[in-house]
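Here the complex is missing one protein chain, while the rest keep their positions.
Up next is chain A:
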Amino acid sequence: MVWETIRLALRSIRRNVLRSFLTLLGIVIGVAAVIAMITIGNGTTQKVRTDISSLGSNLLVVRAARPDRGGSTSFTPRQLDDKDLDGLRKGLTNAKAVSAASQKSVRVVYAAGNVAADVTGTDTDFFVARDWNASTGRLFTEQEVRGGVNVCVIGETVRQQFFGAGDPDGLTIRVSRMGCRVIGVLQPKGTSGFGQDQDNVVMMPLPTFQRRIAGNRNIDAIYVAAQDGVSTSTVQEGIETILRETRRIAPEADDNFQVRDMTQIADAMASATATMTGMLGAVAAVSLLVGGIGIMNIMLVSVTERTREIGIRLAIGAHEKHILIQFLVEATVLSLLGGLIGIVLGLSLAGAASLALSIPFAPSAAVILLAVGFSALIGMVFGFFPALRGARLDPIDALRHE
């Protein structure tokens, strides 16, 4: 019985191919839009996540922050300093690396060329925490950091700007009027998920940076890499306990610093993407509604056209429910067909987009199943009224219908 009803529905749809296709268009567009949007959205989120995990998923970033309540009321938060750094270095037992860094965007000059680059003053642990090495030359040593020597390691973009294919080892560049000997080039990291060129950088020892570039002893951020197998939240708790002590925060006062791990930053990015997807989803929902009304319209036409057929079926013993189910199944099959075409179209669009935007193609089985279910539901909801109308026909009148 079920199979016959579905076969009957398919036959009736085939009989009016063009009309059926036009009816489906609304559903096709709606479902295709949803599928494409979500697939592209997922791809973007995945890209952001891999970018961030390339920074190190075990990495925590500590920054100074104004407390939510209590503590200092001054506008600028209390900066991180050497005491905080020493406290963390001594107190944290489950950290692989604890590194301080300060950053400033300054003009870097070599010969006739000049470029604006992110200049970072840091220590040797930074490269451990970020899992970053030199592609040519070497990184600076602990002695060089302690001594505040004027040496620097440059990123791939800076190297290309100044030296083309050449080797910059031993040459001196000027960083904000300070002469600085290049000792190595960093491995290229490419563009981050935030659209930032991670290779347009110059790295130098932190004391050198503080004295010659920043002119203060502030530390912008402390990077902590958790040991393998230790969860970032455990390390985060340790950091918070130590810093509340070194920064003498009263028990009832809020933290005047914040600790975030890279997954939290990734989540923030993902939620921005989700908002976009949600808005576009609303547009798709309108399209699906229009599609549903189209199905209702065509089913009403179908019921009217086949009044005589309904009469015959009722006369030879069909129940109201048989007629109801017949037309309901027809509407559902029609709508489902639209959904399937929409899924194929949506996935093709997303595939093309992921090639063009070089993001991963990330179809979601759950969303595809949801689209199938939803299009079936639309068929049932919008097919119900026409089907009921057919089922309620009087067999004598229906048989008389021309």
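Rule of thumb we're sticking to: contacts are C-beta pairs under 8 Å (C-beta built on N, C-alpha and C of every residue); 3 or more make two chains touch, one makes a residue touch a chain; residues count from 1.
In this text, contacts and distances are computed from a predicted model.
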item: Per UniProt, the name of the complex member that is left out, chosen from "Cytochrome B", "ABC transporter ATP-binding protein", "AzlD domain-containing protein" or "NADH-quinone oxidoreductase subunit K"; value: "ABC transporter ATP-binding protein"
item: Of A:Leu314, A:Ala350, A:Ile368 or A:Ala387, the residue in touch with the unshown chain; value: A:Leu314
item: Touching residues on chain A - with respect to the absent chain; value: 1, 4, 11, 15, 308-309, 311-322, 395-396, 399
